[in-house]
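Take a look at the structure set out below.
Rest of the complex left out; these chains stay put.
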Amino acid sequence: MTTTTPGRPHPMQSELDGPTRVGLYRTMVLIRTFEEAIRRDYYADKGPGFDIGKGLVPGEMHLAAGQEPVAAGVCAHLTADDAVTATHRPHHFAIAHGMDLTAMAAEIFGRETGLGHGRGGHMHLFDPSTHFSCSGIIAEGYPPALGQAFAFRHQGTDRVVVAVTGEGAANQGAFHESLNLAALWKLPVVFVVEDNEWGISVPRSASTSVHSNATRGVSYGIPAERIRDNDVEAVHLAASQAVARARAGEGPTLLEVHTLRLWGHFEGDAQGYRGDLDDVPARDPIPTYRTTLSAAGLLDDATAQQISDEASARVEDAVTFAKESPLPDPADAGAYVFA
Amino acid sequence: MTIIEQPVDTAPQSSHRLTTSKAMVEGIEIEMARDPSVIYLGEDVGAYGGIFSSTAGLLDRFGPERVLDTPISETAFIGLGIGAAVEGMRPVVELMFADFMGVCLDQIYNHMAKIHYESGGNVRVPMVLTTAVGGGYSDGAQHSQCLWGTFAHLPGMKVVVPSNPYDAKGLMIAAIRDDNPVVYMFHKGVMGLPWMVKNARATADVPEGEYTVPIGEAKVVRPGSDVTVVTLSLSVHHTLDVAETLAADGIDVEVIDLRSLVPLDRETILRSVGKTGHLVVVDEDYQSFGLSGEIAATITDVDPGMLRAPVARVANPDTPIPYSHPLEYAILPRQDRIEAAIRRTVSR
């Protein structure tokens, strides 16, 4: 792999088979459907006006609409035995990695039936059954990923870890320390940087001294690649090599995907600082990929509708379950501090 | 401020009626206009105006040479503030949430706070570290902490915690002019943000122009004779609410807003407890090894006999802050727990 990506073959000449391609689409649709439902319920009861602490889903809400290709393309290569550590914007990776939607939704709605019995919330989704975790502190999800990788290797398995941050987070010290240590110890980690061009209101050009974090792989002597155009199949291809390297004991890889923040940094963000807003909707990767697949004869309208309906059904089931679940008992607020 | 903006208050009012966040900004603005060595740096402090509106309008007025958006590199840019202060500037540096101290505490406590001492007084570090604290809006365990006990425990930095517009402006001006590092901790819930639960006292008349609130002076915000409540920040407001309720029952509560933790105004606390004989501490930080113990010890250092009843501590019960609303409200020191503690204390 090289640090810059040569032009990829046009998706029409995809190296992937039809079912895989439709599968990627299905994952992306499921993610988007989930995020749209959360967004709907987030705003459902914040009034009068907008009070961030109110409603069915209070608190900050960082949605990943537009970034589905990254999660779908990478997680396609994982099983539930592999681990993923994500960021404050974790839903797309959680879903692509197979997290149970019901327990996930219940956590986001703060219910006792949630993954963390309502203790964690949307930035703190922990799922032992898919080895998924995330953190609200920038770049600080990377270091624990090293430990999961260490344990997997120590236990004699070929399980791998995917560790995610944003391009803004890549300027945090933990990024550097983690890449160096993972490279040095040849840990089975795939580092993924989601470059959505923004760290809240700060564009990449104002946060990062180089154009692409893929450049930074050379600092650690590891392969690195920048995937352009938010292209799910290019992500899939690059990730397949990176995951294979990790499984084979050849050490970490750094993948940066140039992706898109379709919505605000968090819900309620009016994005007054953002000059590119008008162009954004046209760059939505889901309709784009749908067009590609239908042009390739893989996705007719009926199938697309069916995928969308299935996603809605699953998501609404999960959301309904969440809403019908009990809130935690305030008397138990002190439980789980210690095991 | 970018989060869905709403008009604050449309009733006719004095031209100096400000929210806490606007009062804070006014303090910064006055100092930036007065002293070209004052700069402001941090994440999203430019075009965004600060996630909690701590810098709204500053970029427009002072430009990108003095109001600087940084990369998400707290160690680097807080350190940058330190070095600039050492060379004669007066930087104000924002750590977006106090919860993020863990990625940059070394610069704060081993450098910012110690250089003056290590240099035997030859080097000064006149900088302000602003940071948002507090919960109550379901932001979870990593975005809701107060942590002032941690900052106040580590020597060499002053720590101020305004609870209202007047103090926010006056303490900001005092902090910028102070020749020492000052940590300025503002609770999101006192800022008067249009997108958070409204706090009646988060908008108030504030004098125009410059004035300072002295660092190290607590304030008796409600005189009373039956019980002393020592508190700070958002909890001042919850306590005042409760004091009003209890007044109807004939319980006369004295409320002390600490305003500064370092230096700590022990005199004011002792004077009050000397009068009331009953002490309640309300503290949104973790209970153990923190502020509430220090206030109790302020009495026992001098005369435990002043206390006619146990000291009640209404704090976070050493629990990470839960996301789910009923759980979070159970661990926060809110009106219900404050009222119960005061009633229990005066009944003994």
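Labels A and B are assigned to the chains in the order they are written; within every chain, residues are numbered from 1.
Just so it is clear, a contact is a pair of C-beta atoms (placed from the backbone, for glycine too) under 8 Å apart; a residue touches a chain by one contact, two chains touch by 3 or more.
Please read all numbers here as calculations on a predicted model, not as lab measurements.
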Copies per chain type across the entire complex: A x2, B x2
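In the analysis below, only the chains that are shown with their structure count from here on.
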Complex interface listing, chain A residues touching chain B: 49-54, 58-60, 110-111, 114, 116, 118-124, 135-140, 168-169, 171-174, 199-202, 206-208, 268-273, 327-334, 337
The answer for chain B against chain A in the complex is residues 2-6, 43-44, 46-48, 51, 69-75, 99-100, 102-103, 136-143, 194-197, 317-320, 322-331
